[in-house]
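Missing here: one protein chain of the complex. Every other protein chain is in place.
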Amino acid sequence: MRHAMLAATLAASVAIPATLANATDLEVTHWWTSGGEAAAVAELAKAFDATGHKWIDGAIAGGGNTARPVMISRITGGDPMGATQFNHGRQTEELIEAGLMRDLTDIAEAEGWKDIVRPSSLLDSCTVDGRIYCAPINIHSWEWLWLSNKAFEDAGVEVPTNWDEFVAAAPKLEEAGKIPLAMGGQPWQSGGAFRVMLSSLAGPDVYKKVYGDKDTDAAAGPEIARVFEAADNARKMSAGSNVQDWNQATNLVITGQAGGQIMGDWAQGEFQVAGQTAGEDYTCLPGLGVNAVMSTGGDAFYFPVLQDEEQKKAQGELAALLLKPETQLAFNLKKGSVPVRGDVDLEAANDCMKKGLDILAEGRTIPSGEQLMSQDSLNQINDLVVEFFNTPSMTAEDAHKRFVDIVASAD
Amino acid sequence: MEAVNNSVELRRVSLNFGSVEVLRTLDLDVAEGEFLVLLGPSGCGKSTLLNCVAGLLDVSAGQIFIKGRNVTWEEPKDRGIGMVFQSYALYPQMTVEGNLSFGLKNARLPREEIANRVARAADILQIKPLLQRRPSELSGGQRQRVAIGRALVRDVDVFLFDEPLSNLDAKLRAELRVEIKRLHQQLANTMIYVTHDQIEAMTLADRIAVMRGGVIQQLDRPQNIYNRPVNRFVAGFIGSPGMNFLDGRMEIEGGKPVLRLADCAVPLDRYGFADAPADGRDVVFGIRPEHVSANSGMDWPFSASASVEVVEPMGSDTLVWTRVGGQPLAVRLPTERAPEEGDTISIGFDPMNASIFGTDDDSRL
Amino acid sequence: MSTRSDDRPPFRPFRNLNAKIASVPMILTTMVVFVGGTFWTVLYSFTKSGLLPRLEFVGLAQYERLWGTNRWLIAIENLFIFGICMLVFSMVIGFVLAALLDQKIRFENTFRSIILFPYALSFIVTGLVWQWILNPQFGVQGVVRNLGWTSFTFDPLYNADIVIYGILIAALWQGTGLVMCLMLAGLRGIDEDIWKAARVDGIPAWKTYVFIVIPMMRPVFVTAIVLIASGIVRVYDLVVAQTSGGPGIASEVPAKYVYDMMFSSQNLGQGFAASTMMLLSVAIVIIPWAYLEFGRRRRHG
Partner (left out) sequence: MANVASINTTAAAFDAVADRVEGPAGPRPRRVLSRRNILLYGTLILVSAYYLLPLYVMIVTSLKGMPEIRIGNVFAPPLEITFEPWVKAWATACTGLNCDGLSRGFWNSVRITVPSVLLSILIASVNGYALANWRFRGSEMFFTILIVGAFIPYQVMIYPIVILLREMGIYGTLTGLVIVHTIFGMPILTLLFRNYFTSVPEELFKAARVDGAGFWGIYFKIMMPMSLPIFVVAIIIQVTGIWNDFLFGVVYTRPESYPMTVQLNNIVNSVQGVKEYNVNMAATLLTGLVPLIVYFLSGKLFVRGIAAGAVKG
């Protein structure tokens, strides 16, 4: 920081031409490293560089759980980056309370974010005590089941239209040497899949009660017991899948080695990179084909408090840029996610994306897990589910009981 | 200030390592030009004392004067001393010349002065041809000459030697011993010399301080230490082969002191008692093997016949083990007059040459 | 006793000043980082620190949660299994290899270099290599299956029950060289006369090793055990590179739990509590050793 300031004063004192002084390097950290994600980030970088500034890419591989610690320790460690990706929601609460994040309210008002961001709950997640601290960039929904048409063809069964059919088709898939359900080994993947099963199979109301109100009665109820039965099925179906990363699991579906995968809409980016077409090569079932609701979590950019005036200005420009229609379109097409503004023309959107847009338009939305629960509690649930998936001897009842315990102590 | 006729003075110096007393309230004066030897077994504190004088160890209490100047808290380099170590302690990466001049360079002496002094020291010690060599290329004797040279160039008043000859073989040791003596005669500096070798001590010293347990037992001229040891420890430590010690009982018979050794009695009237002898006191009677004669045909104040148990030839002399009053007694005889094992010989000695110690405090009566 | 005032040494804080200046980094490291840092962490393990440290005391709540968390229990169990196996195997293999190399063989240097070289590699490199070799599709399992034994199964990294042994294989590959080296140094330190005496007495070689040589090498064994044990508690990089704690959380270890809690779950208090437990377990190993080693040395003066 001191060096930056020194450099700035020096720069000012020797009166470098104005055009040069305006070009500011801004480091942006994020954890978008898979093929589709990287392509989407490149769009953002291109747009930002077009303003005359320079996007310094600080990609941190290994997913949010690896990247967030680095980001947080840099922000709390007094070495903040220019901007950083977070899942909006409660991950940044304490950083904001500690005064480490920049208040974007003035920019949001100037750009009229209140009117264009849809659903409005997205902006609510960025708001603490009436002030806005983040720029939402996309809507990500977890509630998708991606199916490989080729795999079902090979097995000689119809492509299922809902979870139960999928479960029923599993034996045939296995006979054909396929893994019915691809599932990466990282805890957040099975944790997320479980949450999808919960909101889809038990319904949005139960979901809100459990994750939002931490209602132990609901958590202990028969609906959740059924969800654990479904998870038990999923466990059996995913037994043969031994990959770690989510995109490797997606790759199993793309290549037809696996029947399907429960994964967020970012998986779509991978299908696109592989040159596959929705409806022809793969099928998507929102809400597992049961309850077509979508969570409205997603990614947002936060801007740590900086001292350097030039960099502050660049921050502001980036924040405004992120919600511009062109940026939204270019980014979200590549990323496979849904734009945060309703007025973006999504002609180019494919089959699956349109399905998502329709659900959004109808308002069948639920808050994301990150918006409802602290990362700590979510990680506990992730740990439980991933243990369940990897421990065949653990019964659904046991897991259910421990789930209730976690919900009881969650915040 | 104290009188300046003493070169080195120690006043009530003591040194503790934790609860261990290494030096106990020690006083010592070394006269100008004197050659003083600190002698004692290992662990007696003699090297420690030398290190204190050099300033390499801080004393716990007391004062040290060199040339009348209180140097108790001075740095070693400021004390006007030169020191020679047992392991030579030559700087391995420097040439002989570098070793000799290192201290002078630290003292920032002018270049010519350094060259002059090095040349003079090399001359005295006859190490001129070695000046450009490294210590690893020198023999043990040469190394020790260089080490002495390093003290020499410092042009100081007091030389400290810390067992300088212990690492050399017997022949070289004898050679260098003479050389050190010659050096002392030539330079007439004060020298304090630590050794555990009594021959070195006897041959070199003006005075010897025999130490034990951090205390100076006896400080005297070599002959006195040999002839009149103040206690049993000094008596046993000095002399090789060691003094015979016979346990006995002192009685006054007819107004004359007599030593009772089981069946025989030794008249002690020729012995120079410090105090009047007491009747019925348990004592240790010490007599050196060289002071006992055998089959000499002379009339000794005490004589007895004894049978030879073991014979140890030592070259020119032979040590003959016999028994007196049931206790072993060694006799040192010229080899040509040595008896055979099993012979019976007549032994005799003069108690005037003996030393008698009380059993209570081991000190000389 | 002393009568004169200058009998006593004067108080001189600037004596030996350079040595004190030279020791400033050490004093700062020990007092601020080692002692201060440890104290700070232990103190904050009793607080409800989330993303940022906060002095809001909650008593033993973090520890209650810690010992009620399955992931921690798995981590502890893994550490236990891994630790015991690592200690036993690296000691036995290391000693046997050292004994083999001590037979006045030819090419001793070559053999020693080969066995020790993995020790020069980082845990990340080690973890990634073994991840590849143990890859069920292309690695050992795949090769054996291609040879015709199609039911052959060896996929430790993808089987929650045995994943910790998969990590153990890599750890042993990396670490036995060190033990071998220490043992070899120990064997070389043993007086040749012991072997001569044993031969004269007609004692068979293995008996000489077991009853005479090994007891004489006690200090080497103690050092090796302490080194390995403190390394075991720290094991982190290897797991991260090889399995990232997976499958699921089956190969979690305490060091990773601490890191994840502090930085990923944004629950510093929990992380501090876990690291305090790690400290405690190290103390159980180190304090007796330090007492034996340093305490005894001091008594000898």
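A few remarks follow.
As written, the chain order gives the labels A, B and C, with residue 1 at the start of each chain.
Operating definition for what follows: contacts are C-beta pairs under 8 Å (C-beta built on N, C-alpha and C of every residue); 3 or more make two chains touch, one makes a residue touch a chain.
Everything numeric here is computed off the predicted structure, so don't read it as measured data.
The missing chain, though absent from the view, touches A, B, C when the full complex is examined. Only one residue from A:Ser34, A:Gln189 or A:Asn332 touches the chain missing from this view: A:Ser34. Among A:Thr24, A:Gln91 or A:Asn251, the one in contact with the hidden chain is A:Asn251.
Residue C:Trp130 is the one among C:Trp130, C:Tyr158 or C:Tyr209 that touches the chain not shown. Considering the complete assembly, chain A touches the hidden chain via residues 1-2, 27, 29-30, 32-35, 38, 41-42, 45, 56-62, 70, 73-74, 76-79, 81, 244-245, 247-248, 251, 270, 273-274.
Residue positions on chain B in contact with the hidden chain: 51, 54-56, 75-77, 81-83, 85-93, 102-103, 106-107, 147, 150, 154, 162, in rising order. Against the chain not displayed here, chain C makes contact via residues 16, 18-20, 22-23, 25-27, 29-38, 40-41, 53, 97, 100-101, 103-106, 108-109, 111-126, 128-130, 132-133, 135, 137-140, 142-143, 146, 173, 177-178, 181-182, 185-186, 219-220, 222-224, 226-227, 230, 233-234, 236-237, 240-241, 244, 254-255, 258-259, 262, 268, 271-272, 274-276, 278-279, 282, 285-286, 290, 293-294.
Rule of thumb we're sticking to: only the chains that are shown with their structure count from here on.
Most remote from chain B, judged by the distance between CA-atom centroids, is A. Averaged C-alpha coordinates put the centre of chain A at 38 Å from the centre of chain C. Remark: chain B and chain C have CA centroids separated by 55 Å (rounded to whole angstrom).
Contact of a single residue of chain C with at least two other chains is seen at no position. Partner chain A is touched in their complex by these residues of chain C: 50-52, 65, 69-71, 74, 136, 155, 158, 160, 243-244, 246-250, 259-260, 262-267, 270. Only residues 62, 65-66, 68-70, 72-73, 76, 91, 93-95, 98, 185-187, 190, 242, 244, 374-376, 379-380, 383-384, 386-387, 389-391, 402, 409 of chain A touch chain C when the two sit together in their complex.
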